[in-house]
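The complex is shown incomplete by one protein chain, all other protein chains being positioned as in the whole.
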Amino acid sequence: MTTATRTREPVLEIRDLCVDYGVGEHGVRAITDATLTLHRGEVLGLAGESGSGKSTLAYAVTRLLRAPGVITGGEAVFHTRDGEAVDLFGADAATLRRIRWDQLSVVFQSALHALNPVARIDVQLTDALKAHRAHMTADQRRERAAELLRLVGINEDRLRSYPHELSGGMRQRVMIAMALALEPQVVIMDEPTTALDVVTQREILEELLQLKDRLGFAVIFITHDLSLLLELADTIAIMYAGRLVELADAGELFHAPRHPYSYGLLNSFPALHGERVRMEGIPGSPPALSAMPSGCAFHPRCPFAIERCRRETPELAVPAADLSSRVAACHLQDGLETVPAPLARALGSTL
Amino acid sequence: ACSSDSKSPGGGSSSGSSASGTALVVESNPVASFTEDFNPISTNSIGRLENTSSLIYEPLFQINSLDASQAPIPWLADKAEWSNGNKTVTITLHSGIKWSDGQDFTADDVKFTFDLIKSDPAANAFGAPTVSSTSVTNPTTVVLNFDTPQKANFVAIAQQLILPQHIWKSITKPEAAVVKAAQAIGTGPYLVDKFSSQLVTYKANPSYWQGEPKVKSVNLPAYADNNAASAALAKGDIDLTGNNIANVQTVFVGKDPQHNHLWTDKAPYYPQVNTVSLLLNNKSKNAPELGQAAVRKAISAALNRQSYASQCETDYELPATSSGGLTAPVDGKVMNSALNNDLKPTADQAAVDSLMKGAGYTKVSGKWSKNGKTVKFKVTDPQPYTDYACGAQAIAKDLTTAGFDVTADLAADPNAWSTALANGNYDASIHWGQGSTPFQKLQFTADPRLTAPLGQPAANNLNRYDNPKATDLFKAYEASTDDASAQAALNKIQQLLSDDMPSVPLLYGAAWYQYTDANFTGFPNADNPYMNPAPNSQAWEYIILKLAPKS
Amino acid sequence: MTATDTATGVVHGPKRPGTPALEARRLTKHFPVHEGLRRGRVVHAVEDVSLALPEGTVTAVVGESGSGKSTLARLLTQLITPTSGELLLDGKPVGSSAKERREWTSQVHLVLQDPFSSLNGVHSVRYHLERPLKLHRKAAGKAELDALARELLERVALTPADRYIDKFPHELSGGQRQRVAIARGLAVQPRVLLADEPVSMLDVSIRLGVLNLLDELREQERLAILYVTHDIASARYLADTVVVMYAGQIIESGPAVQITDSPAHPYTQLLLSAAPDPSRTEQVELRGRGAPPSLIDPPQGCRFNPRCPFAMDVCRTRQPPALPVDGGEHVAACWLLSPDHASASVG
Amino acid sequence: MRALRSPKVLTGLVLLFVFALLAFVGPLVAPHSSDWTVDRIHHVPLAPNGTYWLGTDQQQHDVFSMVLNGGRDTLLIAFIAGLVATVLSVVVGVTAGYLGGLVDDLLTALANIFLALPGLIILMVIMKPLPPEDTANPFVIGAVIALTGWAWGARVLRTQTLALRGQDYVESAKVIGERKWRIMLFEIVPNLLPILASSFIFTVIYGIGIFTVLTYLGLVHTTVPSWGLIISQAISQGAVMVGQWWWFVPPAVCIALVGTALALVNFGIDEVINPRLTSARVGRGKGVTFRLGMTPVLRTAPRAVPATTPTPYAPTEEVAK
Partner (left out) sequence: MRTLLRRLGFYVLAAYAAITLNFFLIRLLPGSALSNILTQLRGSSLSPATVKALEEEYGGGHSSTFSQYFTYVGHLFKGDFGTSTSKGGPVVDVLTSDLPWTIGLVGSATIIAFVAGTLAGIVIGWKRNGFLDALLPIATFFQSVPYLVLAILMMLTFGYYGGFFPYGGNYDTSRNAHLTEGWNGPFIGSVLQHGTLPALTVALASIAGWIIGMRNMMITTMDEDYVLVAAAKGLPQWRVAAVAARNAILPALSNFALSISLVVTGSIVTEIVFSYQGVGTDINNAVLAGDYPLMQGVLLVIVFTVLAINFLADIAYVLLDPRARKEA
């Protein structure tokens, strides 16, 4: 799961990020105080239910969030290849343009929508080269585009195709090739394989991981398929209702979740092996941004909720029982309350 | 390429041949654009639309319809003599006239022309009586024979434009033939200089038989509609025209009071040349009551003619004063003196009451009725003819006040309206008078021989007046060989119309006429009424030949 | 490639005594394609499928995208007419007259994938439930309709019914919407409920709720349920029998646990190895990469043969019949299972 | 109904309301009837004065009264045109889109032919043979105008129906055995309402314009003065050339205002159909500029986190496997 070449060097640090949709009285808060760090060469998984703010977080960090999204607080520091630390929220348009794609690229959820339907593949592959690698000649760019296609396992004779002439899997591969064109430091992937079927999905993910090992970029991988993340990611962040509720190493999370929501999520995926047992998932449904429950947003669905959960919003903290630096936002873990058994598993135990 | 001198006198850079001097600009009918057709007998050629046919093709005589007693002015013909009980006319032609291609003009051409309109009635757009036979006595004398007395229709014979036989004999369907500028060969004072769809220019014919005209060139621009023409007129771009222009004093005269003129400078500004009447359909299916003379006369008595003249016609026209149907301002000399001023400018309810009661009607809740039926009909006129539309509404009001059941029916489409009128598909309608002689004017409202059954088109007597006495009187006029008996017959017809009132005289219709003497002098006006200026082909030829450039 | 090659006798689906509620015999659907000036070409979307759905069972249909799962479901509802084949309800063949088709709609119901679009945003929950009641149960009178509608809501665990009955779809969460869709299906009192990926658009946390509801319906209403999905784990969770489709054909079927624990067909094996599984420890190897075949011009023989790591000559020429895997219900259409050919197997 | 918040839409609705009111009560509150005249002799229009607020026309009609009276027919006809055209476009568009196949081909061809025909000319030709009773009847005129104005709507509705036809709720309705017409009428049409409204408004605007032109060209027979008729008479009686503005400016302004009001309302409907247009408005006047790829940063968030921020997560070597 994890590879040996893990460095501690942070490449993207997000602190206290707040994002609103709308300005003034019509605004609603979509992300509250999100703090996390992405290290070089690391795969950071971002999981959570639909609407929990995964995409919002990713786009806000890159300043690609569309209107009416507004960043209302926090900072995002990007460490460039050359060791320069850029605050993305303070950067001007030129700086952002310089960093984008060259150092930080994005793979969107649906490649069908993310590829310009009226431009040929080669044009879309080379336009970033043209913008960022002014010294390259047209031939070099072409050669690079062909190379990129080969990299993701597509025959280069597809260069002159239009997106609609490719299958879904091929399109997503093209998208990935595009994201890697400038060998960026960080690739943000927003549900890059949800629209594909499992075989294709796995093929693409395998290729992606190989490329990551070869090129050494870090990935923020967004999905709601937690079981996929558990196989894929080094670190996993779980989001609920606009907040990070748990952040842990993938293995730790799988074996010993500390937040009731993480626990519930893990219990929502039927297993491929073993005894067939009835599972219950999580009762109820996620809250709407405009009607957030008081206190801990999860408390109405939480089987372990206590009175305090209704009043106080828990903060991300290292669970009292753990020595590691994993964090969870749950009152039950502050060392004062008795922790229910499912949330108190020791590391290394099995589910 | 060489257009720098285009503003220099002498015209366009490309045309060296264009006549020198300022061009006279005339305008008659708005058209979007011209098509190159100078056919004088077609109903829709440039000449017909713009009244310029006789700049090229000429008539035998010129007629000044402003004065019914004035003798025809000799033109291609020197004189015409009637014989054989008004059934034969011997015409003596002026000698020495040549066609513009150099060929001699002879009696054969006149014979050819009258034979042609006999064999092809559709070519007879001037309404000349159909000959029974023609003969040429010598190169300057031609004899036309008719089946019936036709002296009364001499105007139509006189105004027939004469065609060159040597060109037209090979044309199979003459009224539909397209005559291009190059083939427009006539005896007239002008030749086509240049044709474009927006502007036709004529140049003086240097070998014209009366001598080269003083006006060297005549321009005929196309104006898409009345507004465009009025605007051009106000700017002084047009010398001679006849448009119905609202606020003509402000819009036209006021722009250059020194040069811009109308017939007179006092209301009604224009010569009053025909009788506008309220045509009443004597055979109306909706309102059979209109077949009764008493009802028609009661209607006449109920009208406020002055109101229509002032408000609807903005004082351009005068209220009619004679019940005999003739136009007092121009026909005074031949009018039945007993009928002078017998029409009142305002309504006379007492007269209405006595006429209606006399006819057996009683007033039931304010409406004249007989056998439980009111006199109910519509006054139909086209919306776009705003003055008539106004009149129709006013008449409806007046008649309603007087106890009739009348509404105004403003037809949207003039074309449909005139079709309805031609076919007798209406009850009542305001319509201008037609005809250029007193006799023709009376024929237009009352000659039973010229009407047609309901449902078939008629060109005259649209009110379908049918009275054998009238037929006899019209015949008597045609047969009269001396002026006195002719006048006596005319008086009788007027008296009959006054008694029967087949249609109700309303107003004296104006001949629209505007001119500017900034560039040319010699225009007719009230002080010098040598010709009726109404846009009419022959009249304009006559006027243009009288003009001279201002030095 | 002819149909006679295949095992004519095998009817997939759970085996239960008695007549199955719904049975499909040799269903085939070819969609005509309009491409270029070449006419008469068809998409072989569903080929020769025989399936029996006994009451009180859940049959899962799994397979990759485009394998014909939805087409099969729609064929069973008679939304589309089969090119050939036969449908039997309680053992009786159905006609194709308009009346019989309407009759069919009261027996077989389909729940669609996307609860956001399967309910019409302009109608209330009440309308959605009362329409089928009016149409099929001839329920009359406001009171009766209202009572029946409430009862339906309660059956899908939307309680109290008052809270939901007059809401509009946009006021409900995805899981609630899907429950309403199912309730509408129950309104006609069907024998058979077809569910085309009923949970794939739902949030993971609420998926199980809907699956559990289907499970209860099987138990309580004795419905015959067809559960279409591409998530083999959920098929295993819910279904009695799993049917695997590939390129329009059923290539394997059998008891759910057996299929996932010991898949026989190379494609099923591929599918399982690709499915995410956090408890997997060793690196998986995908055997059979590549794209599914064109359905306009399907390959000769076994349709999986171009991708199959074990393909033999016979696989390229003759279509494998459904062969028993271990004597039970488990069958797979693979020559590897044929004693005549197994010897040639490489793997 | 978020659209209601837009000042444009609000202005439009208020204007429309005023004019609708005018159409209804105008004829009742007008000081005089349309054919009332100050006198029967004068022919010089009176300039606006204390008695005749908008002066008089040549025949001494009170222009103010005519304008008040003239709204009803204009609006009624345009409204009927909009209504009939919308109904036609629904019938053709939805049927074509939903049934597809040959029906679709035929109906689409029909709509396209009507699109290619220049409406005004067709109307000129159609209006001509109508008997006067009909060309004076707002319902007939409205219906005839609609005949040339339905095709745009039909095309838009067809495209939209094609999209809706594939929606699952249509499929679901089929599954429970709904009949075709019921699916079209109760499942598809309600979802087309915003588009219907927009196409209705579009046709009403078209109707006003074309009716004005038809009156101007004298093809409409009417005794009640519509605004177009007042303009037409003013122009043909030379009011423009002598600057009698009070005669033709008020009706022209009324027409322009009604048209603008409708278009403003359509703005709101557009935003309902396409909510993305609304988001384009957000933040206006609040000092925030939204630019693609430059998400604004407004540091207004209250610091929910106290000074003691938990240590950011950083896995250690020991923990990682």
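As written, the chains take the letters A, B, C and D, and residue 1 is the first residue of each chain.
In the analysis below, a contact is a pair of C-beta atoms (placed from the backbone, for glycine too) under 8 Å apart; a residue touches a chain by one contact, two chains touch by 3 or more.
These numbers were taken from a predicted model, which means no experiment stands behind them.
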Visible chains in contact with the missing one:
A, B, D
Per the whole complex, from B:37, B:331 or B:381 the residue touching the absent chain is B:37
Specify the residue from the set B:99, B:126, B:202 or B:388 that touches the hidden chain.
B:126
For the chain left off this view, which of B:416, B:531 or B:544 is in contact with it?
B:416
Residue touching the undisplayed chain, where the options are D:208, D:229, D:272 or D:298:
D:208
Since one chain isn't shown, list which residues of subunit D touch it in the complete complex.
8, 109, 112-113, 115-122, 124-126, 128-129, 152, 155, 205-206, 208-210, 212-213, 216-217, 219, 228, 231, 235, 240-241, 248, 252, 255-256, 259-260, 262-264, 267, 270, 274, 276-277, 280-281, 283-284, 289-293
It is residues of subunit A that touch the chain not shown, namely 62, 64, 66-67, 93, 96-102, 105-106, 108-110, 113-119, 127-128, 131-132, 162, 164-165, 178
Contact with the hidden chain only, please: which subunit B residues?
1, 3, 6-8, 11-15, 22-23, 25, 31-37, 39, 42-46, 48-49, 120-122, 124-127, 129-130, 153, 156, 175-176, 178, 196-199, 219, 221-225, 227-228, 231-232, 235, 237, 384, 413-416, 418-419, 421-422, 432, 434-436, 440, 443-444, 447, 450, 452, 457-460, 536
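Quick note on the criterion: only the chains that are shown with their structure count from here on.
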Higher-contact pair (C-beta pairs counted), B-D versus A-D
A-D
Need the CA-centroid distance for the pair subunit A / subunit D, whole Å please.
47
On a C-alpha centroid basis, what's the spacing between subunit B and subunit C, in Å?
90
Where subunit D touches two or more other chains, by residue:
none
Please output the residue numbers of subunit B that touch at least 2 other chains, ranges allowed.
none
Would you please name all pairs of chains that touch?
A-C, A-D, B-D, C-D
Mind pulling up the subunit D residues that touch subunit A in the complex?
279-280, 282-283, 286, 288, 290, 292-301, 303-305, 309-317, 319-321
Touch list for subunit D against partner subunit B, complex:
35, 37, 40-43, 58-60, 127-128, 132, 135, 218-223, 233, 235-239, 241-242
Considering the complex alone, what residue numbers of subunit B touch subunit D?
226-227, 230-231, 234, 245-247, 250-251, 304, 306-307, 310-312, 314-315, 382-384, 386, 390, 393-394, 397, 408-416
